[in-house]
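Notes for the one structure printed next.
Left out: one protein chain. Kept in place: all the others.
Moving on, here comes chain A:
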């Protein structure tokens, strides 16, 4: 009895940690755009897929065959540029309109639609997969996970620390936070608001690209690669409370471990339903999330 419980705990811990770290990566970019611009970026999932395709094309022997490292760099650059373009074409022209929340949903949904179908046209319907970053496996807490998954687990907190340090200690980071807190005042102190928006968007897109590459080695690459994870990332951001980065991280680990627990005891099929139900119920009780301000 105790043994089986221990076993359950170990496998939940390992898979929960992997999921949670992936959600941290995805939710960080989403939260950054939300905090700064006050909109939800629905292209996040499509950017993940696009980055995975680019990485595959550059790295794979059937593509340009330039190695995984080049693939990763190219993919992150491409997604940052795409993020910049998305902001320039789909978000910036609409800022300041009364219905911006709804309009941004529509324009970014259209953008996602555009990117996903372009990927389908460019790369065809055949599924692809990236190589794992490292071979081999690691033992943690009594269970074995792949080296690739171990990298994800380490990468997530490191990147969050990096993002935090960037926002805290660099001039650009402070400017982005200033714009997020009070747009007019930031503008008055000489900060170029539009430029900060563009930078925040590009960083968020680069983060989306990175999580897309990570995911592309675990799952098959399809145009819809980011669709379902995007929904999870949305839940994470809301659960943590909009506007709060620590809340986002906590939310990611809660959702990751919750999902792993539910998958272990209820099976993969029920987990999604349970997750959405708990999410809706939670919001009914705490409309502002864990750390969100009203």
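In this section, a residue touches a chain if its C-beta (ideal position, glycine included) is under 8 Å from a C-beta of that chain, and two chains touch if they have at least 3 such contacts; residues count from 1.
Note that in this section contacts and distances are computed from a predicted model.
UniProt records the chain missing from this view under the protein name "Branched-chain amino acid ABC transporter permease", selected from "FAD-dependent oxidoreductase", "SWIM-type domain-containing protein", "Branched-chain amino acid ABC transporter permease" or "NAD(P)H-flavin reductase". Residue-wise, the contact with the chain that is not shown comes from A:102, picked out of A:69, A:102 or A:134. The residue from A:16, A:29, A:83 or A:111 that touches the chain not shown here is A:111. Although one chain is not drawn, its touching partners on chain A can still be listed: residues 40, 89-90, 93-94, 97, 101-103, 105-107, 109-111, 113-114, 117-118, 120-121, 227, 231, 234-235, 238, 242, 269-270, 272-273, 276-277, 279-281, 283-284, 287.
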